[in-house]
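For reference, the structure I am asking about is given below.
Complex shown without one protein chain; remaining protein chains in place.
Chain lettering (A, B and C) follows the sequence in which the chains are written, and residue indices restart at 1 in each chain.
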């Protein structure tokens, strides 16, 4: 199978993730969509790694996972504290500051 | 000897400075300081005059170069004076009559707490006028020219607490400024045409013609017309005559000074001084004569209708200056006579005004002739001197006015052709009207029944003769009114004296001098008779009758003031008001509007920041898409 | 190395400003005295500059040159030509009077008012402005000039916005609002002008590679620096815009009436008599020298704008009801004359314009300061609130009249000489414009005399009956200015002698020759 197809898949996943960020309200879901985007990137890295025949891409994929994990740590902490204060995880409710 | 010239100006200038800066501690002696310094200037003038007489006719031009005034690349204005026969004549007239008026004012202003200041202004007036006639270039002349304007402003508005006086002063200055504009344009034209505006190079002399001869006719006409505009302003010629009547708001000695010795004569001086330029432009000369003729009739007509003694005299001045301007416009035929009439007029008009002042002095400052009457019994000296002035001005044979005015009428006819007839005719008509209105003044003031009444406070005037300090000048001036004309004319003394400066030509008159004299005298009798018929045989009503259309027009200065008011004042007010509006709404508005629209844009853009994280994400996503699209597009292009 | 005289002249008020600001709050009078002393010392230094300057010598004298910002090609280069010397002298001369006139303007208000008036700050700011103005007259480096041209806005801004007249017809709050509006308007107009000039300054650097006025002018003259026509025009416009705002030229003038109206009178004098001169000075020095071709290209348009300024300013002055705004519009008219003289490109016009800057400074100072004394007595700026002052305060009225007469350019007083030179210089090349400009002298008479008539003459109004005449301090401010007005009107040669060589140089930079008199040309 042509590896380029995986690239299309990666792009698709990325777009789905981005769309999710734009349309979902729940902060956790939004965050999951971002994770989806990161993983789409991972897929792209791996595909390119394969195409170029070097390992750089695969190594990056590992790094990305670590980074994603770190983001989860930080992100969840923030989202949870927000939820506890407001009893809502909707990103739209967090709109005290505007204009 | 040349070095004395500056002293002529310095004396009154010093007086002005001392009196104005000195403050109240000089109140007691201020009037004497002023008078003595004016007289000192006269004395210097006499010394210089005798010196000039001692020289040959060609050698009578003295110049004094004081210092370089405005030295700029290609532009040179010096403080330098020229004393020749023309300016000498003026110096003597100004300082002589001026000193007399100073003397008169001591008495006249005795009860005014600001007398010191008044004398300061008088001295300033003399200094400015002397500077005007002594300057050796047009720019320095301009300084004197405006200085005269300033002094007249200060003096006309001397009683500042009266709004009418303040307005009259302002009006005089403004109308004069319009004329001054003409003078400054004339100087600029001279500068661009000749590269200089000094008398010597531009005007030259009889033997050595100046640069004026080299210029094109068009340029000369332009310069001459601008000089005429200037002259119109100072000499109250149509169309810039309107200030003169209002200028009567000033104390009477001021009127005497303005009308006889200074100010209004400046225009005539300017034209005669610039003879070389006017001679080169017949077109301009024609305009000058027309202005003169129109003004002499205008002034005479106005003079007929005024009940205010000073305003009647003011109309008369306008008319007489009209004669002079007319003569000056005739070119070499008339220059000398213009100046001669100016000098004689200086005597009798000063005398008349001082007489009028004396009358007012005795009448609680009443100026309405309808409230006079029969004053000859109460003020014999005033009556006598006023009568002599009266006879002189109407041109009673043998008196000053007769000689000078006759010459002008002759010269007008001598212009030749239709022009000559028209101008001569106007001059003759003016002579008749002069006789009429002056007789009217005489009759209403000194003859008939007493018509004065108590004023609103119940004070009835007690007419009385004025003190010595006032009558002496009147007597001296009366002598001048009687004899000056004869003195000048017999043996053509005045002609010979001035001729080296102004040049002279004999015209080719269609009427013989004798005929002119006869016609003039006849018309004079007609004028006097008409006036007697109306004001001598019938009692004068205390309240002015409505009068004919012409009378009413003449009372309102032939409506020219109303015209000015509607067109210039109102129009100007509308213009400035609308400009203030434009400045606020349009000029400022554009800027404020821009600021406001940026502010509005800010307000609208600000709403994009709606606080929702997801809409921020949309913005980022859209931005990313745009960025990608733009980058790809750049490659595609 | 010789003593850096020019630096000292500017540094003295700068140091003085800091010292004045540092005087403890309670020692108000010490601060005032210090400021006056410093301004007088600066005047002394300026006189030394004037004496040391040799009109027949090099174009720029007393030069100093030090590296400053190598990276930008900027040097700390000072030097004065005749025009600069004259204006430095004017500045140094006027500041002591401004300080003295403003002696009580920054005193704390009577208890009950919440306005805050730091006396020390007022005088420190005046000195700071002086330092910056002097430096901008001295700089021969475009960047250095720009720095002070812009920087002086800030102290000016605080002077306008922070200190107003004591009383106001609409009460303190309204006054405060109007004052800060005026200050902001002043700053924004000038800042926009300055920023546009900044773009042009940068452009000039890109084209020329350095900022040295002399080097650029020289390089342009000998052809080693070529500027495309369109580039030159854009750069010229950038510079000119800033100067036209500062000057101010119609239609960029509207900030001036606001600023002058709302500021205290000494500050109003500072604006119009000193700070605005930097604009016209810079036109003469930078626009003409750096961009001669573009200057000639723009001349017709600028002359028309200047002409509009003259007539428009005068007409609006006639229509004003506020004394200070009237003087402001009169100044706009006068600045029109100055700009007219500069761009007529004749010796008479430019010498006249330079002289005009000096004379206008003195005459406006005289008129405006007396007006300020008047206003401080009655607490109103409205002309209608006065009447008959002449009767109760003759000296005040007399000095006011002399100031007014100077404003209308009465011959014998200094402004006449300059105004006539400008007119003659303009007329020589552009007769029609010259003639129309002459109408300005009639209008000047109108607004001055109307002002005098309405305030000083007529029946004495009840409110002015108890008005005291000029006090000794006030007379000390006005009298020297009047003496100077008369002296320079009668004998302007000392100034013209200094100015003429510089003007000649400038004209040769622009490669313009005076028109020949017609009679000579015909021969």
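Simple rule for what comes next: a residue touches a chain if its C-beta (ideal position, glycine included) is under 8 Å from a C-beta of that chain, and two chains touch if they have at least 3 such contacts.
Keep this in mind: contacts and distances are computed from a predicted model.
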Undepicted complex member, UniProt protein name, chosen from "Sarcosine oxidase subunit gamma", "NADH-quinone oxidoreductase subunit N", "Dihydroorotate dehydrogenase" or "ABC transporter domain-containing protein": "NADH-quinone oxidoreductase subunit N"
Visible chains in contact with the missing one: A, B, C
Residue of C:15, C:184 or C:304 touching the missing chain in the full complex: C:184
Where the missing chain touches subunit A, by residue: 4, 7, 10, 14, 17-18, 21, 27, 30-31, 34, 37-38, 40-41, 44-45, 47-49, 51-54, 56-57, 59-60, 63-64, 67, 70-71, 74-75, 77-79, 81-82, 84-86, 91, 94-98
Hidden partner interface residues of subunit B, rising order: 595, 598-599, 601-603, 605-606, 608-609, 611, 613, 615-617, 619-620, 622-624, 626-628, 630-632, 634-635
Contact footprint on subunit C, counting only the chain that is left out: 67-72, 114, 116, 118, 146-148, 150-151, 153-154, 157-158, 161-162, 173, 176, 179-180, 183-184, 187-188, 191-192, 195-196, 198-199, 202-203, 205-206
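Heads up, the rule we're going with is that only the chains that are shown with their structure count from here on.
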Distance from the mean Cα position of subunit C to that of subunit B, given in whole angstrom: 37
Computed distance of Cα centres, subunit C from subunit A, in Å: 65
Centre-to-centre distance between subunit B and subunit A (centres being mean Cα positions), rounded to whole Å: 96
Interface hub residues of subunit A, defined as touching at least two other chains: none
Footprint of subunit A on subunit B - complex, ascending: 606-607, 609-614, 617-618, 621
Subunit A to subunit B touching residues, read off their complex: 18, 21-23, 25, 30, 91-92, 94-99
For the subunit B and subunit C complex, residues of the former touching the latter: 20, 67-75, 79, 139, 142-143, 145-147, 150, 153, 157, 160-163, 165-167, 169-170, 173-174, 177-178, 180-181, 184-185, 187-189, 191-196, 211, 214-216, 219, 572, 575-577, 579-580, 583, 587-588, 590-591, 595
